[in-house]
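Of the protein chains in this complex, one is absent; all others appear in place.
By letter and in written order, the chains are A, B and C; residue numbering begins at 1 in each of them.
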Amino acid sequence: MDMSAPTEATNTAARARAGWRTTLHEVIFEADTPAGKAFDVLLILSILISVVAVMLDSVGALRMAHGRLFGGIEWCFTLLFTVEYLLRLTCVERPLKYAVSFYGVVDLLAIVPTYLSLVLPGSHYLLVIRILRILRIFRILKLVPYLGEARLLMRALKASSRKIAVFLTTVLTLVVIFGSLMYVIEGEANGFTSIPRSIYWAIVTLTTVGYGDIAPRTGLGQALSSIVMILGYGIIAVPTGIVTVEMAHTFNPRVSTQACPVCSAEGHDADARHCKFCGAAL
Amino acid sequence: MDMSAPTEATNTAARARAGWRTTLHEVIFEADTPAGKAFDVLLILSILISVVAVMLDSVGALRMAHGRLFGGIEWCFTLLFTVEYLLRLTCVERPLKYAVSFYGVVDLLAIVPTYLSLVLPGSHYLLVIRILRILRIFRILKLVPYLGEARLLMRALKASSRKIAVFLTTVLTLVVIFGSLMYVIEGEANGFTSIPRSIYWAIVTLTTVGYGDIAPRTGLGQALSSIVMILGYGIIAVPTGIVTVEMAHTFNPRVSTQACPVCSAEGHDADARHCKFCGAAL
Amino acid sequence: MDMSAPTEATNTAARARAGWRTTLHEVIFEADTPAGKAFDVLLILSILISVVAVMLDSVGALRMAHGRLFGGIEWCFTLLFTVEYLLRLTCVERPLKYAVSFYGVVDLLAIVPTYLSLVLPGSHYLLVIRILRILRIFRILKLVPYLGEARLLMRALKASSRKIAVFLTTVLTLVVIFGSLMYVIEGEANGFTSIPRSIYWAIVTLTTVGYGDIAPRTGLGQALSSIVMILGYGIIAVPTGIVTVEMAHTFNPRVSTQACPVCSAEGHDADARHCKFCGAAL
Partner (left out) sequence: MDMSAPTEATNTAARARAGWRTTLHEVIFEADTPAGKAFDVLLILSILISVVAVMLDSVGALRMAHGRLFGGIEWCFTLLFTVEYLLRLTCVERPLKYAVSFYGVVDLLAIVPTYLSLVLPGSHYLLVIRILRILRIFRILKLVPYLGEARLLMRALKASSRKIAVFLTTVLTLVVIFGSLMYVIEGEANGFTSIPRSIYWAIVTLTTVGYGDIAPRTGLGQALSSIVMILGYGIIAVPTGIVTVEMAHTFNPRVSTQACPVCSAEGHDADARHCKFCGAAL
């Protein structure tokens, strides 16, 4: 409380110093005022329209018919987003911190491809990265509980990251070895034209995707790939087990380690205020 | 008990008012009387025969040979089901409530396509939606325990719906970005003819379906799709973990449904003898 | 104890009555004596050789070269197994009970196809059903612990059979509806030549197998099949969750519901003889 008082004072001072920057900040960065909410809704709409325009532009027939329209929309939104990006840089307290934050980088990436396409034709299709800007939707629609769930999921995945790293290393070692074996067994005549391409085949097979663009034709090759398939079918159990156990742990911090002072019973819920066996206060 | 008495009285009065409607209601909506049971069994048989007829009608050779027969069966059952639908509307206490209920909508959808096919040829194949009417089978065959299991499963899925929504959003964002990247990398010459089609490819790959109708041909494209495959192979662990943990919680008979007589708090363990919040005996 | 005594007496009497049948029974049905063990090992070898012969016979080039040899092996083993089957029927106490038991049916199925092939050419390939006879290997090699594990797995699956039935019904309803929708959307020109075939496509897609022999070509069809794929990718979590939770329950009956008579603490292991908190005898 004592700490927040001076901060509040500083804020008020800053607000007095730069009134318009504060107003701008409230409109652009916050969603509590009507103006801020309207701005965010408009922003989401702009993002959606521009992403859909980029997608439709990639369809040959539509590009033929409405190529100019799509180009116009693209430049229009890019200029708008550029102005917005500059305004965000201006009105934020610490511009550098925003620029290197997740949202700052995404905001920049969402305008770069259009300018890049002047030099590198075709790169403007990377504008779909703008879809990431839509993550702001969570803040606007008051979807905070969803963010909480996302954070829980991330925590469970982070807690099991070491085990997952061990699993991934094993899988990558397996595909390198099986891929090379298949290259030697099947040979270039059967589509296994190089070791990197055979490793690609091994990944396609082990993950049970199975395009069929490369498939073993010799008996020995089919026998070996049967082993790869059963292996891939079985070891999916490993990451599943890791993540499930970690989630069971992360989602369930309900049981406390406290013992009842009267009957010594344990296993009370974290929110319990009385012993569930003898009723004594914990 | 006090509440049900007047309802019973009302029912008796209603029964006196419209004797034939009550009898019809018992036959059509209930399965306890012999007549009701016979009606339900006949209904299930009709549904099965009509669905099989629609399916067989779609097989070219059979339509050539017996097209008229299938058409006759279809119109015959549609008229029967129309009469049944109207009778249901007539004999139910609150027709509107039935009409917008799940069964009411399915009953309507099960007759609409035939009439629609007079205007839109081919739409009568949608009659297979009639298969949903078969869900009534659960009530007839006294399969109530199965309905209980289904309700348990639904509760577990509903409890984890927020986490699943976060997961689905992540997956959809990933396929949009990876699809667009592949469109830029592989280009239209290799089958990635547009961004929507590339997103379709990304879904085919991430879900490990892998038709092979579109497959990367350049080295860079194969490297990127290897990442998509391993990602898809690995993140299947996330929904599995979510649902498993939620099911472990839902199926767990450890938590009783008892409320504290003093503070009304719920969520007590099955072995609790005192309320964990106020200490009162349960 | 009192119950087993007369049984033992009856057995002894039966043994006295038919000495040779008892000896035969010991050799054929039991694996404790050297003769019984030798018989079982010979049997397993015969089964393996005959199954491999059937498999090799199906390979065109080998049938050309050694067709007569394979035919000879097949008839030789079939006659041997026929004699064995008749001997089993003879020496067992209750022949009918054996004949309708799992092993009895398998033993019969293992000889029928050869005789059937005299009437129906090609049916002798069904002889591979003999592979099921190899299950006897568990008894011979004293693999009893493995049988115990198999029984645990079966119990877990049986305990969750109702939930799995509900899940299967849902999946089958889904593939019928999605298959019919795709038949209407894609039409016969794109390979979806009939509703049964479209249902086959829906199963191929929902289970993430994805042969690619039938694949959607229209935009709407690809959009719908994307939904089917994501559905199939996600709902695999349901049976996995069901089985995992059931296994956690079946494999872990370790915690008893007993409370300590002295300190009332609960959560003791099923094999505990003393309270783990106060040391009192349970």
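Here is the rule we go by: contacts are C-beta pairs under 8 Å (C-beta built on N, C-alpha and C of every residue); 3 or more make two chains touch, one makes a residue touch a chain.
These numbers come from a predicted model, not from an experiment.
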Among A:35, A:69, A:108 or A:237, residue touching the chain not depicted: A:237
Listed residues A:22, A:46, A:123 or A:193, member touching the removed chain: A:193
Touch list for chain C against the chain that is not drawn: 51, 54-55, 58-60, 122-123, 125-126, 128-129, 131-132, 145-146, 149-150, 152-153, 156-157, 164, 168, 171, 196-197, 200, 203-204, 206-213, 232, 236, 239-240, 242-244, 246-248, 251-252, 268-269, 271-281
Those residues of chain B which, in the complete complex, touch the missing chain: 208-212, 240, 244
Hidden partner chain, residues of chain A it touches: 162-163, 165-167, 173, 176-177, 180-181, 183-184, 188, 193-196, 205, 208-212, 215, 219, 222-223, 226, 229-230, 232-234, 236-238, 240-242, 244-245, 248, 257, 266
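Everything that follows uses one rule, which is that only the chains that are shown with their structure count from here on.
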Whole-Å separation of chain centres (CA-atom averages), chain B against chain C: 31
Centroid distance [mean C-alpha coordinates] between chain C and chain A, Å: 43
Chain C: positions in contact with at least two other chains: 208-212, 240, 244, 266
